[in-house]
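First comes the structure, then the notes that go with it.
The other protein chains are all here in position, but one chain of the complex has been omitted.
Chain naming follows the written order as A, B, C, D, E and F, and within any one chain the residues start at number 1.
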Amino acid sequence: MSRRIIILILLFTATLIASFTATIILNPATPSELKGLAKYYVLNTINETASPEAVTAIVWDYRGLDTIYETLVLYLAIVGGLAMFKMSEEALLKTRIGLTLLSKTSTKIVALLIASIAAAIVFHGHLSPGGGFPGGSAVAVASMIIIPVFAAGTLIEKGVSSTKLVAIRGAALTALGLVALLPVVKGLEIVTNQRFYPASILGLPISGSLSLYNLFESLAVASGFTAIALYLSIPEEAHKGGSGA
Amino acid sequence: MQEYVELVMLIGTPLYLTAVILYSYRLIRGPTIPDMVLAADALSYDLAVFLMALAVYYKTPFLTAPPLMLALWVYLLDVYVSKYLVTREVGV
Amino acid sequence: MMKYIVVGLIVFIVYVSFAGSTSPYTLATATIISGVLSALTAKYLVVDERKLMEPWRLLVLIYYFFKYMTIIEFKAHMDVVKRTFTMDIKPGIVKVPVNAKSRYARSLIMGSITNTPGTVVVDEKDDYFYVNWIYVSSPDPLEAKKAISEEFENFAVKIFD
Amino acid sequence: MIESILFWLGSALFIAGGVFDLIGAIGMVRFPNFYVRLHAATIGGIYGAVLPLMGISLMAIGIPELPGRFAIAGASFVTAIVLLVVAPVGSHILAYAAHKSKSVEWSPVVDKLLEDEEK
Amino acid sequence: MIEPQVIESFIGLAPFIPAFFGFATPVLYLAARNKLIVFSFLLSGLTLSTMISILVAIGTYATENPLVFKAGGWPAPIGIVYIVDRFSAVLGLVSSFTLLLIGLYSVSYIVDDAYPWYAILLLGNAAGILGVIYTGDLFNLFVMLEVTGVSSYALVMYYRHRADSIVSGLKYAFIGSLGTTLYLLAMGLLYSYYGTLNTIDFSYKLQYITSPAHAYAFGAIMILALWAFSIKSGVFPNHFWLPDAHPAAPTPISALLSGLVVKTGLVGLYKVLYISTWSISGGVYGSIRELTALAAIIMGALSAVFGALLMFIQRDVKRLIAYSTVMNLGYLFMGIGCLTRSGLEATLYYTIVHSLAKATLFMSAGVFIKAAGTRDLDKLAGLGSRYPVAGIALAVSTLTLAGAPPLPGFLAKLLLYEALFEKSPVIAITMIIASAIGLLSYMRLFYTILLGVPVVSWKQLDFKCAKIVLLLLSIVIIVVGIVFLFNPDFLSKIIGAASTQSTINIEKYAEYVKGTLRLP
Amino acid sequence: MLEAFTYILIIAVLGLNALVSIYGIVYGRSLVKKLISLTILSDTVLVAVIFAGFYYAYPIVPPVYQDLAGAGREFLVKHASDPLPQALVLTGIVIGLAVNALIAFGIIQAYRLAKTTDARKVVEVLSGVEVTE
Partner (left out) sequence: MITSILLLIIAPLLSIFFVYMAVTEKDLLKAAAYSAGQSIAYSILLQAMSTPDIVMTYIAVSVGLYSALLVFVISKTERFER
């Protein structure tokens, strides 16, 4: 019984007892209904944004500006990492160890399954929970599993490099920015959705710009995460030789 | 039909949640890294089932994606930790 | 060509069943996605296209799946459940020879062995699996094979070789 | 009629899965070392997760008034399939890594892999 | 002349255009792989956003009311709105202008091959700063703070082979993200208790939502926000990251950080203390607001004194300037804590002067550092006469910061002194003391570099862009100083009108914005 | 009573977790440990923000309509979880990820230069650096 465990158990019991006594003494009224603002979103999301999903409607339409700058933050972090880690990915081509046979075969199948599931998440992002970020990160699982199982050199060999991935991310974000920027030509504000974009094409519900945002965001997220994983997988020996302190 | 679902959940919940606690015990105690990751694995597979059942219980089809994601991402944890243990360098 | 269709079909089924609806929107996007994904991944997934032409392999796979999930797994589970309470364990790593050649067949055997409680494949080296066994009844490779992997291998050879 | 059969079959699988899960968890706690715990984890992974997930998908189909029941059924079936593919890989590579890095102390009856490696 | 209503719908572009140019840069780089093309792209983005901010500034002075930009056409509190009053418009104008000049200076300063990433980070930083200044939504403020923050962390760590830049960047990142996390918690509390995120909507909710629990929540929100902003601004208990981080960055980035990025905390405090809590008059809320302002003043006073004292003992020239930033931010916090019209006026003018002068000082010092290859002040002695343009810029900016009469620093200090004296003579005297100690260090810098005897050999550098930038900035500083000092009418029209709008006429301001709200 | 207990318990636990993780950020020796604590702190704050919009309803469902015609509005208004904190937290998660990824890069680079991740030793390395440019 080390000191850590004793402190842990003390903290645990103290929390429990404190909340028991607080409940008995205060017995607070627990919230039991939605806030006014939230009610507004839940009631009006279909009419105003053509999306039955209130969260996606807020994320990409009501408060779309937040989300665009949030993507900018992730983009800046990836670019900052790339600026910090500038070195050649050639080293990855030399040694390729990988993991066992079973993991390789399973990873192939799982990667396909993940890709199709992620596509479902992305393309139903405006109809059901999910959307650009969860879908894109699910695609990124596929590539991030491939990196340890088959070794990152396999990806490099197929022509995937982190600079290219960042460029793909930049291109996807440029497209996303264009989607946000296009309404300006008609004198509307940026990130305008329903006054500019159609709610459906050929009878298929696409909720205006929301599905476009989801598509580009998922591309951007997938390529960005893969880029992070790729330049983190360059072995340290490659670094020691070239550019030290 | 709802009362039957309530009944099934009433039987199922203690089983699954006890299992969650026992797995967590192993995750917290587990003397070695593989033990802990294995426990995290089992814990999240267990939770995947239970959270999926929650979708039936809450009567909504929109709670079904998270369990799948949980299972998948824990697989990622497995792969990364074991690759680290084998080669000390994840990407090669 | 066949491989693209098969992979596309798998993607289509997974997509539609995960989305859980058959609305025109789902079907339209599913078609596009299955086309794109099969074009991208089919060449890495399918090794021998001719085997896809033989549908009996699929039937055997389905039969195997049901037999595996019900009978084989049940026996193995009961065995380990018993050991959980009696703590009657004798763990060890044994060598099991394997004759299947193709990667998919071997992977199926490995997966099946690992998915049955009581046996976990630890490593694989030139025609031998090293299997962690909860109760080593005999360290001899051939006897171990009879107890562990004989049935899986028969099916795997039928399905993939 | 067929629906209530499906529902009860599904619930039976779900509860049986809970029992197996609990047993797996007990095994996880009781077994002495990692290589034995692997088998307890397998119980939790196959009969404790894959089977009840299929049970849930049957159960969901069996409730006619459940909104979006086919979505739940489809998603849980896909999850079951993914788990069936993923679960063995998890145990296998963890065992592989533990054996390679020799991070687990245990006293096996026989360890052919170690013998072959030392040869 | 463009109608203010038309300008309103374009305000959102001012931060968005740099972000968009940042998105497009990697594709351009892969296509061209040319430094000049990438940098001209960067400069065109910054120019566009400067033009928009000029338009916005003209627009705010053309009407009595603030401009309200509704992102996506959604009124607050449903969507995000930018509320641009004269205070933010002036700051936005100065910031985007300074950013443009910093971008131009970087063309000649950044020579290694990571330049496209540098350009992207600079553009992102520009987007963040303009967003912080213009936004009227407290959660959007958080996002914008993070945009500024992440790009600043990455830029501080830009010299990847130098331990000091990496380590101080890490320190900055840890402290900064801790601060923004706390701010996010404050936003959770705000939404939980008041059900809104918009500044003006919040101010109206404060009028009728009162209970003891709400008072506690309000206190927690104010404390967390003040703490987060003081971290962002590097004010006294949280100043320790600043003197490490600012010198470690490339010189244009030091100018950016010291001139503009630290002001984000100040602007946030302005939005919390002036715009979203103006409606409080007395009561528990009133005393909490007064206490927060008092805490800001005390933190500011301490940081002014500490900054001045520590500045005096530095040998590293960039560290010396960084400590001067700590000192000046202390003054600004004291000014903003006054909660009066004159306090805000002094703060606004001082902020403008400090942004321009600090950027100039860093960039002129950067020329000498690059020439001599060292940051040791004693070794830089006498270099001023070798680089006349940089020497002039250094002289102008040092004298400005020290508060020499014809230059704008004098008026800024005078205004601040008057405002603080109204509040309490003690604070005013603290400021004078700190100012006097600071003067010594500025004079040391001035004499050593401009009049000292050269001790090291130097390289002759080709710094065309830098020369243009420094000359331009010196002229701007001198013009600003002369215009405002000898034309009090102008001062009251620009700075005075801005501070009147946000303090005395705040009710009219808020009523106007309330007219654009749509309450659910 | 049970509801009130869970309400207080969750607040207490989130507060405790935040305090423990702040302890980790301040007193952790290794930079990696500080990073882990930072992720825990931001996670805790995000859950707290979600909890700010939480209310007790049985069952509580996601704020999503089943069909595009907008049926079931009354049910959703009584049973949907609050969408706005979800949107805010979605933003917060991504931002936290960005910052933590950047810090991770920084830690690796710092280790390459200083050969240690011990925070105090790293600062010592910093103080011994010759100031050149």
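Following the convention adopted for this analysis, a residue touches a chain if its C-beta (ideal position, glycine included) is under 8 Å from a C-beta of that chain, and two chains touch if they have at least 3 such contacts.
Since we're looking at a predicted model, the values are computed, not measured.
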item: Neighbouring displayed chains - absent chain, whole complex; value: A, B, F
item: Hidden-chain contact residue, picked from the options A:127, A:141 or A:190; value: A:141
item: Interface with the undisplayed chain - residues on chain A; value: 4, 7-8, 11-12, 15-16, 55-56, 121, 129-131, 133-134, 137-138, 140-141, 144, 225, 228-229, 232-233, 236
item: Missing-partner contacts on chain B, residue numbers; value: 9-10, 13, 17, 20-21, 24, 27-28, 33, 36-37, 40, 43-44, 47, 51, 54, 57-58, 60, 62-63, 65-66, 69-70, 72-74, 76-77, 80-81, 84, 88-90
item: Residue numbers in chain F that touch the chain omitted from display; value: 2-3, 5-6, 9-10, 13-14, 16-17, 20-21, 23-24, 28-30, 32-33, 35-37, 39-40, 43-44, 46-47, 50-51, 54, 58-62, 81, 86, 89-90, 93-94, 96-97, 100-101, 104, 107-108, 111, 116-118
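What we mean here is this: only the chains that are shown with their structure count from here on.
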item: Other chains in touch with both chain D and chain F; value: A, B
item: Label of the chain whose CA centroid is most distant from the centroid of chain D; value: E
item: Interchain centroid distance [CA atoms averaged], chain A/chain D, Å; value: 28
item: Residues of chain D touching at least two other chains; value: 26, 38, 40, 45, 67-68, 71-72, 75, 78, 82, 85-89, 91-93, 95-96
item: Interface hub residues of chain C, defined as touching at least two other chains; value: 14, 18-20, 110-111, 114, 121, 123
item: Complex contact set, residues of chain C against chain D; value: 14, 16-21, 69, 73, 77, 80-81, 83-84, 87, 89-95, 110-112, 114-123, 125, 130, 132, 134, 136, 139
item: Of chain A, residues touching chain F in the complex; value: 11, 15-16, 18-20, 22-23, 26-35, 37-39, 41-43, 45-47, 52-55, 57-59, 62-63, 66-67, 70-71, 73-74, 76-78, 80-81, 84-85, 128-129, 133, 205, 228, 232, 236, 239, 244-245
item: Interfacial residue positions of chain A with respect to chain D in the complex; value: 99-100, 102-103, 106-107, 109-110, 113, 117
